[in-house]
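Pasting a structure below so you can have a look.
One protein chain omitted, others in place.
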Amino acid sequence: MNKGLLTITKQRALTSHVMEITCEGPLTKKMTEPGQFLHLRIDATDDLLLRRPISICDVDQKQGQVKMLYRVEGKGTARLAEKLEGMDIDVLGPLGNGFPLEVTKEGETALLIGGGVGVPPLYYLSKQLKAKGVKVIHILGFQSEKDVFYKEEFTELGPTYVSTVDGSHGTKGFVTDVIHHEGLTFDTLYSCGPTPMLQALSTLYPDRRVFLSLEERMGCGIGACFACVCHVVGDETGTSYRKVCTDGPVFPVGEVVL
Amino acid sequence: MNKGLLTITKQRALTSHVMEITCEGPLTKKMTEPGQFLHLRIDATDDLLLRRPISICDVDQKQGQVKMLYRVEGKGTARLAEKLEGMDIDVLGPLGNGFPLEVTKEGETALLIGGGVGVPPLYYLSKQLKAKGVKVIHILGFQSEKDVFYKEEFTELGPTYVSTVDGSHGTKGFVTDVIHHEGLTFDTLYSCGPTPMLQALSTLYPDRRVFLSLEERMGCGIGACFACVCHVVGDETGTSYRKVCTDGPVFPVGEVVL
Amino acid sequence: MNRLAVHLPGLSMRNPIMPASGCFGFGKEYANYFDLEQLGAIAIKATTAEARFGNPTPRVAETTAGMLNAIGLQNPGLESVMTNELPWLERYDVPIVANVAGTEIDDYVATTAKLSTAKNVHAIELNISCPNVKQGGIAFGTIPHIAAELTREVKNVSKVPVYVKLSPNVSDIVEIARAVEEAGADGLSMINTLLGMRIDLRKKAPILSNGSGGLSGPAIKPVAIRMIHQVSQVVDIPIIGMGGIQTAEDVVEFMLAGASAVAIGTANFTDPLVCPTVIEQLPALLDELGIEKIEDLIGGSWRETCNVR
Partner (left out) sequence: MNRLAVHLPGLSMRNPIMPASGCFGFGKEYANYFDLEQLGAIAIKATTAEARFGNPTPRVAETTAGMLNAIGLQNPGLESVMTNELPWLERYDVPIVANVAGTEIDDYVATTAKLSTAKNVHAIELNISCPNVKQGGIAFGTIPHIAAELTREVKNVSKVPVYVKLSPNVSDIVEIARAVEEAGADGLSMINTLLGMRIDLRKKAPILSNGSGGLSGPAIKPVAIRMIHQVSQVVDIPIIGMGGIQTAEDVVEFMLAGASAVAIGTANFTDPLVCPTVIEQLPALLDELGIEKIEDLIGGSWRETCNVR
C-alpha cells in the first residue's frame, strides 16, 4: 500500500511560476525508480476533490527526502504553493512505471530531453544513469529565459543545452533544433514534456531506443477509473489501451498513440 | 461598511468544546454595543460557503482587541478551532442591534441570564452596565460541571450563580430554578440562550423590562436574504416580521414569537 | 468604448453583472457596502400579488460548496414594492429586472401588468419554478405547454421585455426553452436552484423546516454551464446565466457557454462586495485572454465563426 504522509521541510520558488518542494517521510524509501509520480491530496477540504499527479524530481535516500518541482497552474498547485514547512501532505505513491535504466549500458550515451515541467523527472533519472557510468547529455526546453530552472543542477551531471521559444536563452526554438544544431547522438533517448514535443521526437526516431513520459488528466491514479487511457499503436480492434497511471507514464516510442 | 480582516492573537480552549479566540484589527473600534455579533468567513475555501455568526464577548478598546467564545459544533467551528495565531479572518460586523444599556439607570439592578453559548455576549454587557453604576447579577446555565466557563470572570463583576442540568455544579436544573431558589429580583432582565429558556423567561415576566437575544440560521447576516425572520406577536395579517440579523438579535420581551 | 457593455432586450448594461433575484433584497442592504451604480443591472427579490411571509425557519442550510434555501418567496407584495422599494432604487441609474412569482397564471399576469409600468423596471423575470396550485403543485417550469401558456399571457400585458427563468429540475431543458421562446419570451434566465435536502443526524429530520429546498452556489455551476451550452445553441434569444458564480473567471466561463449576461446569487452572502470585485477584475482577465469586448465571448465555446478563437 503506497500511501502515507510526507512532511514539508522546504519550499522555494525557482521562477515566477515554478516551485521546488522538499518533503520527508518513510514513503521515500520506496521512491527508487526515476519517472514515477506521486498523487497528492493538496489539502483535506472538499472543494479540491481530486489528487494532483506530480513527478518525483529527486530523492535523497540518506536524508529520506524527496523533491518535486511544480508549476503553479490552477487551484490545486496554487494552494500547494501556500503550504508551509512542517505541514503534512497525504500522498499516494510512488505510482506508475518509470524510465528503464537497465536498457542503457555503462559507457553508453543517454540523451535526456525535457520540456517545461517535463524537466523535473529527468533529474533523478540523470543522477542514476550517471552513477551507473552512463554518459548523460541534457536538453531543456523552456518558453523564455525567465522560465529556465535547474540548468546548473543538470550541468553538474553532464553537458546541458537549453532552448527557448523566444530565443532569450540558449538556442532559439525547440529542443529538436538543439539536436540538429549540435549534432547530438545517443544510444538511448529519454524524454518528458508536452505532447507536441513527444510527437516530434517519435517522428524523428521511430525505430530507436526512445522512452517517452506522457501526461494525462487523472482520477484515481492507480488504474481503477479509466480516466487516463490511450490507444495502442497498430491496434485493429480499437479497444486495446494502456493506462498512463499504471502502464505508464513512461512508454517505449511507438507503443501508444500520442 | 462593516467589513475587514481581524488577526488572531490568541486562541485557547475553555472546556472540551468551547474555545476563546482573541483577535485584533481596526474593526474593533466599532464594536461598542454589547449583544452585537460578527459574521465570520472561516476560510477562503469554497466548501464552507456561508459565514458563521458569533457574538462579541468582550472588547478591549485600548488594545484594539475583541474576544469571542464559541462552541465547536460542526464543520465551520471545528475549522475555526484549528486556526493559529497570526492568521486573518474575514469579518462582517459588528452587526445587529445589541442590548439596550440606556433603559437601565445607575443604581438599578440588572439580572443577566445566559445559557450555554448564550453566555458570551452577556460578559461585555455586564462590564458596561457595571461601569455605568448598575448592579449586575448573573445566572449561567450549563449542561454539566465540565461545560462551565467564565464563572470567575463574571464573579469579578457581580454575584454569579450557576445551574447545571445534571446538578454537578451549582443549582440542579435550569436558570429559572435559580431565580426562584435565590429569590432574585431585578429592574431589567437581559438574556441570551436556547429558545426554551427564552420562552420560560417570557412566560415568567411577560410585562417586565426584559430583553432577549435570539438565534437563527443565517444567510447574508445583513438583512437581504430573509433567512432569519420571525413572526411579530399579535400580528393579524401573518405577514409582519422581524429579521434576527438586523432588527435583532436582541428584542424586548413580547415583540416577536419565539 | 466600454468594453464590458452588453446589450440585451430592455437592458443596456454597463457590464454583464447583476445580483441574482432573492440574494440582494431590494438593494438597500448592499448599498451600505458599495455604490449600486457600479452594477450592470439589479434583479430584485421575487414579487407576488399579495405580501407573503414565506416558510417557517430554518430556511437555509449549508451543503458542501453550496447552500439550500426555502425562503418561500417572502416579500412585501406588489403594492409595497411599487410604492416603497422601486422608488427608492430610482436614485441609482441602473436598470431593474423585476422577478415575478405566483401560484396561478393570473397572479403572474396581474403582478407583471403593474410592475412593468414602473419607471426603472426595464425587464420582467418570470420565476416559473413556483408550484402551480391548479396543477396540484407541480412547478410551472417543468411542463413545456404550461410554461409556454404562462409566458404568452404575461407577454400580453408586459410593457417591458420578459425573461423566463428556467428550472433545472427537468429531463429536457431544451424542450422548455424552445416552448417559452416560441411563446414570445424575450430572453431566458438560467438556472434557478436544483431541488435538494439535508437531514440533521441528531434530529433525524430534514434541516429545513420545509423539508427540501433550492440548492445554489458553486456546487451547481457545472449543471448551469451544461444547460446554457445546450440551450444557447438552439434558441435565438439571449440568456442571463447564473449558478455558482464567484469570480471573473466564472463569468467568462458562463459567457463562453452562451450567456449574454450573468447574475450572482449566493456569493453575495459569502462576500457582500463580490459584484464590484468581479466587475473590477474583468478587464485584466479579458486582456489576459486576448479579448477586446466582452460581448465577443458570448457562445465562444461553440460558435463556429467565433472571433475569439
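Structural remarks
When the chains are written out, they are named A, B and C in that same order, and each has its own residue count from 1.
Here is the rule we go by: a residue touches a chain if its C-beta (ideal position, glycine included) is under 8 Å from a C-beta of that chain, and two chains touch if they have at least 3 such contacts.
Bear in mind that the values here come from a model prediction, so they are computed numbers and not experimental data.
Partner chains of the missing chain, restricted to those shown and counted over the full complex, are A, B, C.
In the complete complex, the hidden chain is touched by one of C:6, C:78, C:257 or C:294, namely C:257. Of the candidate positions A:48, A:113 or A:140, contact with the hidden chain is made by A:48. Considering the full assembly, C:142 is the residue among C:21, C:127, C:142 or C:158 that touches the omitted chain.
Contact with the chain that does not appear here is found for just one residue of A:64, A:219 or A:254, A:219. Touching residues on chain C toward the chain that is not drawn are 63-66, 68, 142, 169-172, 194-199, 201-202, 204-206, 211-212, 215, 218-223, 225-226, 229, 244, 249, 252-253, 256-257, 289, 300-301, 306, 308-309.
In the full complex, chain B contacts the hidden chain through residues 46-47. Chain A meets the missing chain through residues 1, 3, 41, 46-51, 75-76, 90, 92, 216-231, 237-239, 241, 246.
Everything that follows uses one rule, which is that only the chains that are shown with their structure count from here on.
Top-ranked chain pair, ordered by C-beta pairs in contact, is B-C. Each chain gets one centre point, the mean of its Cα atoms, and the points for chain B and chain C are 36 Å apart. Here the CA centre of chain A is 56 Å from the CA centre of chain B. Chain centres here are Cα averages; for chain A and chain C they lie 46 Å apart.
Annotation for chain B: residues 46-47 touch two or more other chains.
In chain C, 64-65, 218 are the positions where the chain touches two or more neighbouring chains simultaneously.
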